[in-house]
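First the structure, in the form of structure tokens, and then the observations on it.
Shown here: the complex without one of its protein chains, the others still in place.
For reference, chains read A and B in written order, and residue numbers begin at 1 within each chain.
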Amino acid sequence: MMEIQLTLNGKPLTAQIEPDLLLLDFLRSHGCFSVKRGCDTSNCGLCTVLMDGKPILSCSLLAARAAGHAIQTLEGLQEEAADFVGFIADQGADQCGFCNPGFVMNTLALLREIPEPTDDQIRGFLAGNLCRCSGYEGQLRGIRNYLESRRKGGENHGA
Amino acid sequence: MIQIQKYVQAESLEQAYQLNQKRSARILGGMLWLRLSRGSVGTAIDLCRLGLDTIEETQDAFILGAMATLRQLERHPGLNAYTHGAAARAVQDIVGVQFRNMATVGGSVWGRFGFSDVLTFLLSLDTAVELYHGGRVPLEEFARRKPDADILTRIHIRKTPGRFAYQALRVQRTDLPALTCALSQIEGETRAVIGARPGRALVIRDAPGILRDGITEESARAFGAYVARQTPTGSNLRGSAAYRSHLAEILTRRCALEAGGQNV
Partner (left out) sequence: MEHKEYRVVNQSVRKKDAMQLLLGKPVYMDDFTPDNGLVVKILRSPHPHAWIRDIRTETACKVPGVAAVYTWKDVPQTRFAIAGQTYPEPSPYDRRILDRHVRFAGDAVAIIAAETEKAAQRAMRLIRVDYEIREPLLDFRASKDNPILVHPEEDWFPPCPVGGDNRRNLVASDDNGDGDVDAVMADCEVVLDRTYHTKAFSQTMMETFRTYTELDRYGRLHVISSTQIVFHCRRILSRALGIPMSRIRVEKPRIGGGFGAKQTAVCEVYPAFVTLKTGRPAKLIYTREESQIAGSPRHEMEIRVRLGANRDGRIRCVDLYTLSNTGAYGEHGPTTVGLSGHKSIPLYTGNLEAYRFRYDVVYTNLQPAGAYRGYGATQGIYALETTVSELAEQLGMDPTVIRDQNMVKEGMRMPAYYNEPANACALDRCMEHCRRMFHWKEKYPVRDMGNGKVRAAGVAMAMQGSCISRVDVGSATVKLSEDGTYNLIIGAADMGTGCDTILAQMAAECLDCSVDDVAVFGADTDTSPYDSGSYASSTTYVTGKAVEKACGELKEKICSIGAELLGCTPQDVAFEGKQVRRLDTGQTVSLSEIGYKTQVFSNQAAEATVSHSSPVSPPPFMVGMVEIELDKETGQVTVLDYMAVVDCGIPINPALARIQTEGGLVQGIGHTLMEDVRYDRNGRPIGSSFLQYKIPTRLDMGNLRVEFEHSYEPTGPFGAKSIGEIVINTPAPARTHAIYRATGVWHRELPITPEQILFSQKKE
């Protein structure tokens, strides 16, 4: 066992962990159930969280490595996410929802890095987020509509 | 999933080196491939606190810390200006942004993976690796060595003006490649690097001087055929040896034409 300290969703946290505990399992055991496991080979993007603001795969990071860093999960970004996810809901593109948290987290990262992305930039940035239900097109429409509404200073869909 | 008994963030390279002399020790890169192995690691050594996570540009070189990520490589303005965007093209189809935020340049090079886009790309440049004990070693030589207990700390790319191109074929867009191809012309020397053969990337120089008199449709075609003849290929899930040999020819030709279109 070893001790780590990190910031989880803005709150400092100290925990005892096994050295090979993955961040994904650490986060779920700390109540962040939005973080999902979809594969065991770093291929699906379901477990995406932000480390110091950058999207990473929590299935592939030792919790020990997160020591001293700031981790954000969707639990900690509810307000920022609510602004945009309503547009995905309007498309019905949430579907089974299992990939949604990872997709939402990476989209937030995209929008922080490129506030006005083109379709190709959206597809490129989110290429590591697999979705088997939606066929991706509805996610793209939702993001486009969100950007459009933001440009117009439009209404909040996140209710 | 690999099991780890103990995890240490090294305070110094010397400490990391000492810890790494045990057979059961392992230096952590991005851990993306390491975690797929089934074995057990005694001490996992993390270099994350040693300031090796930057890409520096000097007058005549780029110095990539071993812990710099593929995403940093992809987005580095200087490196991409120098390579005409080949750096970004070499890595941008690797899984996804999240993966590339974690995968390290050092880990990719140390692993000497057959499928590596990074190794293919770096071999086309004037690249040397810096080992904690072994000092600087040309990448081409390093790539042939077996992994040992030394530590890769940095990668040096000499900024000699040249022409560069990168192409790979992936059946699914973010999958491991069926073949990779990088091409460079530096100080009058043309090299093609073919990776994912599926064996480790190989450097093929234009010994016969096929492109010496310029890159034309015809000379590019001849060079592609030459490179394909020089490249041993094998079969796996992503393609047969015959298909790879064919791709080596096509991608080399396309790279040559792409590089030929650049003004240096």
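Basically, a contact is a pair of C-beta atoms (placed from the backbone, for glycine too) under 8 Å apart; a residue touches a chain by one contact, two chains touch by 3 or more.
From a predicted model like this one, the values you see are computed outputs, not experimental measurements.
Enquirer: Considering the full assembly, with which of the depicted chains is the omitted chain in contact?
Expert: Contacts of the unshown chain, counting the full complex: A, B.
Enquirer: Would you mind spotting which of A:15, A:70, A:133 or A:147 touches the chain that isn't drawn?
Expert: Among A:15, A:70, A:133 or A:147, only A:133 touches the chain that is not shown.
Enquirer: Just checking the interface: what residues of chain A touch the absent partner chain?
Expert: 29, 33-36, 38-41, 43-44, 46, 73-75, 78, 81-82, 85-86, 88-101, 104, 123-124, 126-140, 158
Enquirer: Residue-wise, where is chain B in contact with the chain that is not depicted?
Expert: That gives, for chain B, the contact residues 36, 93, 169, 171-176, 178, 237, 239-240, 242-243, 246-247, 250.
In this section, only the chains that are shown with their structure count from here on.
Enquirer: So the centre of each chain is just the mean of its C-alpha atoms; given that, what is the distance between chain A and chain B in Å?
Expert: That pair's centroid distance is 29 Å.
Enquirer: Can you list the residues on chain A that touch chain B in the complex?
Expert: The contact residues of chain A facing chain B are 2, 19-20, 22, 40-43, 45, 48, 54-57, 60-62, 64-65, 67, 106, 109-110, 124-129.
Enquirer: Per the contact definition, I'd like the list of chain B residues that touch chain A in the complex.
Expert: Touching chain A: residues 1-7, 9, 28, 30-32, 35-36, 44, 46, 48, 71, 92-93, 95-99, 101-102, 173-174 of chain B.
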